[in-house]
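The other protein chains are all here in position, but one chain of the complex has been omitted.
Naming follows writing order (A, B and C), and every chain is counted from residue 1.
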Amino acid sequence: MAPIETAPKLYGMMAEFETAEQLIEAASRTRSAGYKKFDCYTPFPVHGLTEAMGVEEAKVPWTVFVCGLIGAMALFGLQVYISVIDYPLNVGGRDFLSWPYFIPITFEGMVLFAAFGAFIGMLAYNGLPAPYHPVFNVPQFARASTDRFFLCIESKDPNFQHDRVYEFLQSLNPVRISEVEA
Amino acid sequence: MPQVFKRHHNTVARATIVGGLLALVGLVLAGSNITRSPWMTRAGEPLDQPVPFSHKHHYAELGIDCRYCHWSVTKQAHAGVPSTELCMTCHSQVWTNSPLLQPVRDSYNNNAPLVWNKVNDLPEFVYFNHSAHVNKGISCATCHQGIEKMHLTAKSQPFSMWWCLDCHRNPEKHIRPSEEVFNMYYQTPRNPEEMKAMLDKYQIPYDPNNIPRNQLELGRLLVKHYNIHKEQLSDCSICHR
Amino acid sequence: MEKPTNGQSTGEKFWRSLNELAESPEFEEQLAREFPRHAQPLSDFVSRRQFLKLMGASMALAGLSACGYKPQGPIISQAKTPPEHLPGESLYFATALAVSGFGMGVLAKSYEGRPIKLEGNPNHPASLGATNAITQAMLLDLYDPDRSQNVLKFGRIEPWTTFAAELLQKIAIQNAKQGAGVRILTGAITSPTLADQIQQFLKANPKAQWYQYEAVSWENLYEGTRLAFGEWLYPIYRLDQAQVLVALDSDLLYTGAGAVRYAHDFMQGRKVRKEQMRMNRLFVAEPMFTVTGMTADERLPIQSSKIARLAYEIARLLDAPVQAEPSGELTPEEQKWVQVVAGELKAHAGESLIVVGEAQPPAVHAIAHAINQVLGNIGKTVVFIAPPEAKPTLHTQDIRQLAQELQNNAVEMLIMLGVNPAYDAPADLNFTELIPKVPFSVHLGAYVDETAALCVWHVPETHPLEAWGDVRAFDGTVTIQQPLIYPLYANTRTALELMALINGQSGKQTYELVRAYWQKASGLTPAQFDSFWRKSVHDGVVPRTARPVKPVALKQSPLVVQLPEPLGAVQATNTLEIRFAPDPTIYDGRFANNAWLQELPKPVTRTCWDNLAFMSLNTFKALGLWGKATYAWHEDVSFVRDQVPLIEIQLNGKSLIVAAYPIPGHVDKALTLHLGYGRIRAGAKGSGAGFNAYTLRTTTDLWFARDAEVIPTRQSYAVARTEEHHLIDTRQKDPELDSTAHRPILLTGTLEEFRQDPELKNKSHREGYTHELPSMYPERHRYDRYENPDNYRYAWGMVIDPTLCTGCSACVTACQAENNIPVVGKEEVVRRREMLWLRIDRYFKGSPENPKVYQAPVPCMQCENAGCELVCPVAATVHDHEGLNVMVYNRCVGTRYCSNNCPYKVRRFNFYRYSYMKSPVLHLMQNPDVTVRGRGVMEKCTYCVQRISKARITAKRENRRIRDGEVVPACQQACPTGAIVFGDLNDPNSKVRQWREQPHNFAILGELNYRPRTTYLAKIDNPHPELSGAEVSHAGSH
Partner (left out) sequence: MQEAIKNRVQEFPLFEGQQTYERITDQIARIPENPHPPAWRVVFGIGAVGTLLLVTTLVWLVAIGTGIWGINQPVAWGFDIINFVWWIGIGHAGTLISAILLLLRQSWRMSINRFSEAMTIFAVMCAGLFPLFHTGRPWVAYWLFPLPNWLAIWPQFRSPLEWDVFAVSTYFTVSVLFWYMGLIPDLATMRDRAKSTLAKVVHGILSWGWRGSAVHWLRYEQAYLLLAGLSTPLVLSVHSIVSLDFAISIVPGWHVTIFPPYFVAGAIFSGFAMVLTLVIPFRILYPGLREYITMNHIDWMAKVMLATGWIVFYGYLCEMFFGWYSANQFEQFLVVNRFFGPYWLAYWALIFCNGIVPQLLWFPKIRHNLLILFLISIVVNIGMWFERFVIIVVSLHRDFMSSAWGQYAPTVWDWRMYLGTIGFFVMMMFLFARFVPMLAIAELKDIWHRLYYGHSGHNGHGKQPNPVPMGKGGES
């Protein structure tokens, strides 16, 4: 077979699988084959996939924790500032700093901020919104949200070599292999 | 079939989100500032009056005391708008045929009131008492600042609650010897000598070892002297009934 | 006026523009348009306005929502300043207001030239600085938009001049025949000047006649004294001298010209303190609870017709020189009661008093006089003076005679001054037919009422606050009435002016007439007179005009009197004795259009806007009315919808449909009907309210009648009541839980108990009042924490002594007048939305047949640990540094949470825009020192904070503390008996502090630890050991 010249504007090469198990298998082999820049696409969270890919991170939880902390402090602070410092009023003979009364709102503030932390954090780390992405150029990729499982080795990868990658993917027995336009 | 979104749409999307958040913050800030602005409070806008009465002329140029016309200010809640009678005490002698004063003369002759436009207006549920202020060293100038420079009268302060509270919470910033209340040109003495001189002049007891050096210190002295109970001044019942 | 106003700006405007305004066609037209339909009550609030308008209106209300920057209003300067005028300051002028001829001295508060509040005049014998509800409310009459404003001929507006011309011409004709055809009908007249004018006319026209008629007449007093002493005399009671007071069918503490004074005097003997552990004792025998009855230590429910027998028995036991044919029998209880009373009277001879009510026939009065004579009370606890009226008379006789003459067409010219016989004359005379027979009839009155409608001419009457005049108090003391305001309506005239016109002194102002009379009467030189006049007008009393005391003696001994036939044992259950009584608030009907009085809960029944046929629960059930009609699915709900059954009463041929209402303490086999309702031409508020008892009232049965037949109907009727009475509508099965009397609300005790244990410790629930729970928080805000020598701070507090409270409700109306409290109308009251800040709680204890009554005024308690403040999300109600629980109306968003968390339920909510007043006139009345609350805002009592602020500012200006007694809330000021004391709790010498340190001081619901600043003294009564046993045992408590 004649070697094919790599298209200059190539995002990567994508293999399509039918089952999650195959994909997990493929992912771990891709990893052991020394590829760094590759990603998998699944219609639902496939458990064990990220482990196979060797991805580990806990950015989101930390963000949530910090946001929650900020939220709690912010609202408790607000209440104390208002009812003790800015306009202390004798309300039903209660002490100005009647902190037990401030707990509920403090708690709600914590939850609110944390929730936003989780939501926005998730999107931000995922680089969303990204309505455009090269992988969408592959027609079959439309099934990635329905019933097909994809593995894409990106051209950014240091040892990305067109036909090598092709052969490697072949060895994973995908349903189909397609180039992904950048 | 090509995908519907192009690469630049990513940027657009992110820009929109960031922009939206910023806009939100901006809105809140703008809102809270606009309400305080003269545009809202109408501070500094003269209203038209039946007679173009000039405080500048009468106070600054002729040197008529505030109390000549607003005679009830030291005794009553209301400073009072002078009756036509009062105007005529002078204007039966001077400017007797100035066309500008025609309404005044008519009012006097037909015993019909002059209808002025209210410049310094408070909501109905706010009970302001002039006498309580002027007798305790709060000057006309504090609320009607610059009236002595006005040809046409406009309110110079927002007269909003936070503005009132600002002084009610720390009167030291504005209080002065009650003898100086009607003096629009009063300046806080800048050096100890002047300060001492003034305190002596008005027999205000003070500790000679530490003579107040600035308005704040003078203020504290006077607040005590006039037996003003600060913490009470921001009680709701002080202004609302 | 769409937006609420503090009256200041508008105040000045109105002050200036009154004169112009009153004449200006717009104003006339404007008011004319409102007349007579415009209703203050809110019932038609929704239906009347279109939708969008309202939308705008309610939004405009955001005016009260703290945004100050509305378009600025005008500010109107005066052209000329009246000498005494101070901008924004109130001045007080002494004058007097008369009810059926008798004057009540008042100090009228004038703000910017308009009267806005009436206070009692301390110099005046009838007032002593206090007032009653009616006097307070007479202010509203002045501003009533329904007032008649035009001279009418057959209902068409005519200029005054036309009337004057025609009148004079007719008078001229009459003068020719010495006034043979002229009849003048007035109410009781004490005014010397007016009387003088009438006498002048009579002198000129000897054949003319002057009749006086009062529907609620005291003629029996006169006849009584005539029987006993041979002449008409007017009794003056010295209740402060009486240790034992026996009131037979008499409400002397509430109704009658001297009531306010009497209540005051009587209570002098009931101020129970640890220093003074003694009190007088009051016995009352009456068919239905009256204010006096509720105050009684020993009360006997008995039919009015049996009172005579009762009195006679007492007389017999005291061997008073009385001879009569007793008929009818007394029950054992009544016998017992009589013995005890007789014993008490004897024991306190010389310092006891027996009083008989106006409703009782002369004979009974005579008996009472004989008893007082025998006991040597006359001259001590009661003295007699010549009648205060200018021409004392027997009203019923007068009116009967007039009717007679009208019948015979003897009357060519009938002049009626401020009377309304077409409505309130006895039914058997049927004036409605007689009046039209008069060719030339003139009616002078404040309203185009039933009589005006039948007259040829109607002349609008000037309100006493608008004109000069004079009037006598119950003891004869004269007050010169001075005007507070230029007459609101140009065409109004006073009776004095009318008589002057008739006497050909048309040009004269009332001022000249009054002054001229007194110049003559006083017989002083002009110089002396001037100072005399000044002093009299200024003080509100003319010196040395009180009638002198007359020595009296029984004209014969023994007195032979004819006792009336008492109601025998009634056979049929539906044949009852009927008793007529003046209405507690609208009196004989003359105040029917006074919304304040209409909405004021009646002292005994706590109903308003209505009169009802009151009867005992037994009778109510015997008639088969219980559980009838709308009593729905549960007996307890019988009053849920406040529905009561309608009954038909038939009395000598006449019949009346009226709502029946059971009330504890009413004697069985009898019903009580209040006069004054069922008006058809009272005005927008009064017309159609209640049932017209006059239709049953005849000259023969003026006060009570036997054999009234009662026929239940199928219909029911909605009653507006501000308080349920629980002995009735909570089931008796579990008194410990149900009967209110057992709730730890009021601490009560007898004098005996108080003597043994001043703190009443071993009373049930006592601990509930005192013990305080530990608090988690540093209680920096307690008033006693403020106590230190150099403490400037005030701790306002109030102590109320229910023992002194008669329940007369003067405080309630005073509060309403002072604080711009709106009237909501019957429908809203039925829906439990009355706005009165101050209510008077009335609790029954004991058997429904003859319970004890405990009352206490309940204002906002100004709790130090106020629950209302705690739950307000916007800090609209908070404490200030002086311990007031202030309510910031303009901050309130109206969540109503505070009201829910208030255990005393003293907060009031503007469910609608109650403060909306269509008529500009009503805005003149509003107190400029109090914010007028808009819709959706919670409101409540704040110890009259406006008065406190005023005093504080003055004190600050003068660099001093506020003196004790310098701040007097409206309620305290109005209270005749001094049951309310307000002041600074931090001041060890203040009166309020002394009261609060009394051993029997307690806080209502103290165990909730809200720590109210308003506390109460235990309600002490002085039952007679031999009697009370029976009743109290019913109650089962302590």
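What we mean here is this: contacts are C-beta pairs under 8 Å (C-beta built on N, C-alpha and C of every residue); 3 or more make two chains touch, one makes a residue touch a chain.
Predicted, not measured: the structure shown is a model, and the values here were computed from it.
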Original post:
Touched by the hidden chain, which of the shown chains?
Top reply: A, B, C
**OP:** Provide the residue numbers of chain C that touch the chain removed from this figure.
**Re:** 45-46, 51, 54-55, 58-59, 61-62, 65-66, 633-634, 636-637, 640-641, 723-724, 726, 731, 734, 736-738, 740, 742-745, 828, 831-834, 839, 841-843, 858, 867, 869-875, 878, 891-897, 899-901, 903-905, 908-913, 934-938, 1004-1005, 1008
**OP:** Could I get the residues of chain A that touch the absent chain, sorted low to high?
**Re:** 7, 14, 18-20, 27, 39-47, 49-50, 53, 55, 57-61, 64, 68, 75, 78-79, 82-83, 86-87, 89, 91-92, 94, 98, 101-102, 104-105, 107-109, 111-112, 114-116, 118-119, 121-123, 125-126, 128-133, 135-139, 141-147, 166, 170, 173-181
**OP:** Can you list, in ascending order, the chain B residues touching the missing chain?
**Re:** 2, 4-5, 10, 13, 28, 32, 35-36, 158, 160-163, 165-166
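Keep in mind that, in the parts below, only the chains that are shown with their structure count from here on.
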**OP:** Using mean C-alpha positions as chain centres, tell me how far chain A is from chain C in Å, no decimals.
**Re:** 80
Original post:
At what distance in angstrom does the C-alpha mean of chain B lie from that of chain A?
Top reply: 59
Original post:
Where does chain B touch two or more other chains at once, residue-wise?
Top reply: 236
Original post:
When you check chain A against every other chain, which residues touch at least two of them?
Top reply: 89
**OP:** Name, in rising order, each residue of chain C that touches chain A in their complex.
**Re:** 777-782, 863-870, 872, 875, 878-881, 1011
**OP:** Please give the residue numbers of chain B that touch chain C in the complex, ascending.
**Re:** 40-42, 47, 72, 75-78, 80-86, 107-108, 110-119, 121-127, 129, 131-132, 135-136, 159-161, 227, 229, 231-232, 235-238, 240-241
Original post:
For the complex, which residues does chain A have touching chain C?
Top reply: 89-95, 98
